[in-house]
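A single protein chain has been omitted; all remaining protein chains appear in their positions.
Moving on, here comes subunit A:
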Amino acid sequence: MSIERKFQVAAYVLFIAVIFAAPVFGDEFWLNRISKYLVYGMLGVAIALTWGYAGILNLGQGLFFGLGAYMLAMSLKLSSLTSLQQGSDKPVPDFMLWNAEPGAPTELCCINKGSFLWLPFQSQSVGLVLGIVLPVVIAGALGMLVFRKRISGVFVSIITLALVLLVRLVMVDAQPVTNGFNGLTDLGWLTIGGIEFDPYSRATYYLCAACLSLTLIGARLIVETRAGMILQAIRDDHVRARYLGFDVSLYQVFFFVISAGIAGVAGMLYVVVAEFASPTFMDLSFSVTMVVWAAVGGRSSLLGACVGAILINMIEAEVSETEALVEAWKAIIGLIFVLVVLFMPRGLGGVAHDVLRWFVRRRKPGKAFPALPQQSEAL
């Protein structure tokens, strides 16, 4: 094992140990907040996977996050107390009844034109399964369309950006079915195998921590497979990879789908922790913000992007609660962003790597510690 490799393994082990040890340090409310940051950390990993490793800048990752969130939220909405107590045999979302036309039946099948779509969500497992399947299927279909046509670079970004905004508008417009701008609030708790995941419980925190750890380790393992190596080759020079006989689009679709799946799971976890789903998940600013986290943390480092996401959100929460900085905080974030892009293009992950390299070279001049390859500018 090379010395660089040892440090990497140590960093992953340390990070996972820290997030599992966190419950010792705070109460339930603090843990609930940290759970949200862990979910954001998963989004950071998803972005790093496509952006850093595949060279695809997805400006619509919020689409997959939002779809995952809405799928589970619909299930949880139907298992909430308010939905159960609407006077009909089966649960009905309260907002549908408020907005129903006079004399409309109070059954889920036919309150309004689209309400039958909710029927499958009476079971929580349907929401759980669809929360990952739908993002994966949509990412697969989109990926096939886009990468088969060899669309690359900024055009992929524009397509994903347009798609997330399109879906957001449709969701808002389908007010009778999705509750429009208000989103889905007042949700029940997720129940798996008899365990109820109260958002303010340790069980929920550990669920998030476990999902993040699995995502990190899984993503790390997958980029170290042969497929991952080929993917990086494609990122660096897709024409050459194509000449070498690799089915470039296949690899791109595969990693795009994985990234979407991670975002879908993150969306579901967010709903469990935050107890709402809203169209703001599909705002342009949210999708770009995720990219910011990854850029600050280091786009070509899975752990770096994850830590970047968690760190920025922790600092943001801290500063936005400081009276004097409530309004200025956003401006500070904007400034940090400009400065990071200008002076730290490889993010915190790159800086950590350089510091380690310098340190190792001083202490053990004989040991090899390769420099991080320059970020490909073809992106």
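We take it that contacts are C-beta pairs under 8 Å (C-beta built on N, C-alpha and C of every residue); 3 or more make two chains touch, one makes a residue touch a chain; residues count from 1.
One rule holds for everything that comes next: contacts and distances are computed from a predicted model.
Chain not shown in the complex: UniProt lists it as "Urea ABC transporter permease subunit UrtB", one of "LLM class flavin-dependent oxidoreductase", "Urea ABC transporter permease subunit UrtB", "Transketolase" or "Hydrogenase HoxU".
Across the entire complex, the residue among A:C110, A:L166 or A:M229 in touch with the chain not shown is A:L166. Touching the chain that is not shown, out of A:V154, A:I192, A:I217 or A:V239: A:V154 (per the contact rule at the top).
Touch with the chain omitted from the figure is made, among A:A209, A:V291 or A:I312, by A:V291. What subunit A contributes to its contact with the hidden chain is residues 57, 145-146, 149-151, 153-155, 157-159, 161-163, 165-166, 169-170, 172-173, 284-285, 288, 291-292, 295, 324, 327-328, 330-331, 333-338, 341-342, 345, 377, 379.
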